[in-house]
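The complex appears here without one of its protein chains, the remainder shown in place.
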Amino acid sequence: MVEKYKSQYGSGIDALTYLGQNYLSVDRSLIPDLLRLLRDEEQFDYCVDVTAVHYPKREKQFDVLWILYSFARNERIRVKTQIADGASISSAVSIWPTANWLEREVYDMFGIKFDGHPDLKRILLPDGWKGHPLRKDYDILLQDKEWVQINLGIESGQ
Amino acid sequence: MNPAINTAVNAGMTPVATPFFFYMLAGLAVLSGLAVITRRNAVHSALALIVTLLSVAGLYLMLYAPFVAGVQIIVYAGGIMVLFLFVIMLVNIDRTLKERSFNHMWPIGLVASCLLLAMFMGAFSKGRALFVDRMIPLPEGSNTQMIADKLYGQAGRMGEYTFAFEIASLLLLVAILGAVIMTKKKI
Amino acid sequence: MSSPVNDKTLPNAVSNLDLEAPDKPYLDSNELIINMGPQHPATHGVLRVILKLDGEKVLGTECVIGYLHRGVEKIAENRTYTMFNPYVDRMDYCAAVSNGLGYCEAVEKLMNVEAPARAQYIRVILTELNRIASHQLWLGTHALDIGAMTPLFYTFRDREEILKIFEKYCGARLTTHAFRIGGCQYETYAGFEKDVTNFLTFFAPKIDEYETLLTTNRIWLERTKNVGVISAKDAIALGVTGPVLRASGVKWDIRKALPYANYSKFDFEIPIGTNGDTYDRYLVRMMEMRQSMRIIEQAVGGIPEGPIMGKVPKVIKPPVGEIYHSIEAPKGELGYFIVSDGSTQPYRVRVRPPSFVNLQALDIMVRGALVADVVAVIGTIDIVLGEVDR
Partner (left out) sequence: MLTSFMSYLGSTMTPGQAGNQLWALIYVLIIFAGVSVAVICMNWIERKALAHFQIRLGPMRVGPHGLMQPFADALKLMLKEDIIPAEADQFVFWVAPLIGLLAAFTVYTVIPFGPSQAVSDMNIGILFMLGVSSLGVLGIVVAGWASNSHYPLMGALRSSAQMVSYEVAMGLAVVSAVLLTSLHGIGIYGVTGNGDTGTLSMIGIVQAQQEQHVWFIFKFFPLGLIAFVIFAIAMVAEVNRAPFDLAEAESELTAGFHTEYSGLRWSLFMLAEYAAMIAVSSIAVTLWLGGWVRPFPNLLQGTAWDFIFSLFPGLTFLGLAGVALLGTVRMPSHSFFKIQKIGLGVFGMLLGSLALLLLVIAIAGRSADMSLAARFNEGIGYVYWFVLKVAVFMYLFIWYRATWPRYRFDQLMSVGWKVLLPISLGVLMLTAVVGVLVK
């Protein structure tokens, strides 16, 4: 499978296995096409999760991951790409509707923007909150003091 | 004193239909009727209308027409007013309060009510000549029966109003069907 | 493995409400915007659903969540692997044991160790007991939402027996923290097997009792049949898992599909539904409780002797790498994605919460239904806000 895509897209795809779990490391530009192909041709019809990891020291700070599962093949695969801070990535909502909230959560927690998402706004944190808490530079004790004072009328939420 | 009441007293009953109750109910009916047309808030008007209907029901009772009184309560005060309220509740009160009354026909209304008043006055002054002076007091319960006799007839005979009654019910049936067809997009 | 059957097309994206419509006179247009929650008897916590209604008919919904957000994933990055273990219990607090199992197994996989056989058996027994407890809680509250008060008390009476076993085993009833990375902390207490067997004989007639109250109750049938229907295709597209997916006719259970712990050793069936409506989900969960009893029965008879803790170092320091491991929690696929940078603290822990993803299906399940159905559907999805919000 990987070979086929490799020949099609060139060097943008890398197939790896760790602890028996397969993942594809993909260049950001190939993501929309590849995800659609994975669903349509490889029957990965169930998007388990969309998430991200922050590596502040890297040039492309974020890893964005799609965990996919195929009922027909009974197989799980991870698709992984790297993007820089402030860059956006195409949304998978039109491929798997379930990505809607999952992408909103990634946006909420990391500030990664998804192009083509129907309603990209915060999901867990309040709409007016500043900062994206799962970034490594967001300390665990940090909070949006201004928001807390205005909306809750208290000095600190902790 | 009203002769009907006299006989009731003679029959060993305490008169309920005292002038006091008449004036109380009549006054209540008039006052709440006024409230119906003067209140801006539609729900307040509807509540006042219920009071009017109930006091009219009380007046029917005083005329020894309990069946009509009962029907007045069950149909008008109960059923119809609940439907009224059902509709009125959905009206945006804030907006209706701001709007001016849409009815600019008050001169015509004034003329009509003056005519009505004149008619009442005439009936009041000439009443003795126009209507029977003494009503035969009805035994309790026969009012309901009399209505039934008029509507359905007695002992195999057609009643006075049987035909009219059936026509009216047919009309109502048609109206119900029409309403169902109009509101229901697919049956 | 059956493939999805229903081919009803899914609206391309779950559209959201147009709440910004400039001060519309709601009553005049017969459209009502109602806030259901966050303080509402039937939203199972602090879920807030904004309903757009035409009379009683639901035109659309929008879920507002996050009221219970505690930042579990952030906490994980600041705790060691061992310290984070009790935190996972607080996500789906109705099924704390399952959460713990998923986390411990994920870390074990990352470290490439395996829990000893005896620990595996204990884990399966407790997890399945927990599944029953979770389904009992669901049944009681779901029935209460639909207006049947009594099942709630019956299920709580029987759930108590399970909690007693938990309490005797590890001292806690709700947030158990029963498992450790590498096995179990506690050996079974004397009479554990007997307690579990007693529970099985006690509980078998109780399920029948619940079913007597509900399964053929005409009002229950009317309230649940053809309510909140979701086709298999829609369910898969929306990532719905667990009993909700199975009720739509997809025979998929991680315990069978990608076995973990030692589920492959036990003989059980995956109950599935056909219509994907609320009633089917009810039946599926009832059957699941019976299947769980089957598993427990097999497991409790075959607990091997041996150690309960695998060979794990005192300080847990998984090698650099990442792992995704998921288990079949009572509510669906509960997954942990853990990235290790080789230190004692996880670099990133991502929890794939079943309630969160399943809740997304609420909108298409209740569109065109009535307000009363919204309540029934929220109940039938079986969400726990602690897990939705994390």
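Letters A, B and C mark the chains in the order given here, with residues in each chain numbered from 1 onward.
Everything that follows uses one rule, which is that a contact is a pair of C-beta atoms (placed from the backbone, for glycine too) under 8 Å apart; a residue touches a chain by one contact, two chains touch by 3 or more.
Just so you know, these numbers come straight off a predicted model, no measurement behind them.
One chain is not displayed; in the complete assembly it touches the shown chains B, C. When you scan B:L47, B:L63 or B:L151 for touch with the missing chain, the hit is B:L47. Screening B:F20, B:F86 or B:F124 against the full complex identifies B:F86 as the residue touching the chain left out. Within subunit C, the residues in touch with the undisplayed chain are 32, 34, 40-42, 55-56, 143-150, 152-154, 157, 213-214, 217, 219-220, 222-223, 370-375.
Listed for subunit B, the residues touching the missing chain in the whole complex are 12-14, 41, 43-44, 47, 50, 66-67, 69-71, 73-74, 77-79, 81-83, 85-86, 89, 140-141, 143-145, 148.
Here is the rule we go by: only the chains that are shown with their structure count from here on.
Look at the CA centroids: the one farthest from the centroid of subunit B belongs to A. Among the inter-chain contacts, the highest number of C-beta pairs connects A-C. The distance from the centre of subunit A to the centre of subunit C, with each centre set as the mean of the Cα atoms, comes to 24 Å. Centre-to-centre separation of subunit B and subunit C, using mean CA positions: 62 Å. Shared interface positions of subunit B, defined as residues touching 2 or more other chains, are absent. For subunit C, residues touching at least two other chains: there are none. By the touch criterion given at the top, residues 1, 3-4, 10, 12-16, 65-66, 69, 71, 73-75, 77-78, 109-110, 112, 236-240, 250, 252, 257-258, 321-324, 326, 333, 335, 337, 339, 347-348, 350, 352, 356-357, 360, 389-390 of subunit C touch subunit A in their complex. Every residue of subunit A that touches subunit C in the complex is listed here, in rising order: 18-19, 21, 45-49, 51, 53-54, 65, 67, 71-72, 74, 76, 78, 93-94, 96-98, 100-102, 105, 109, 118-119, 122-126, 133-134, 136, 138, 140.
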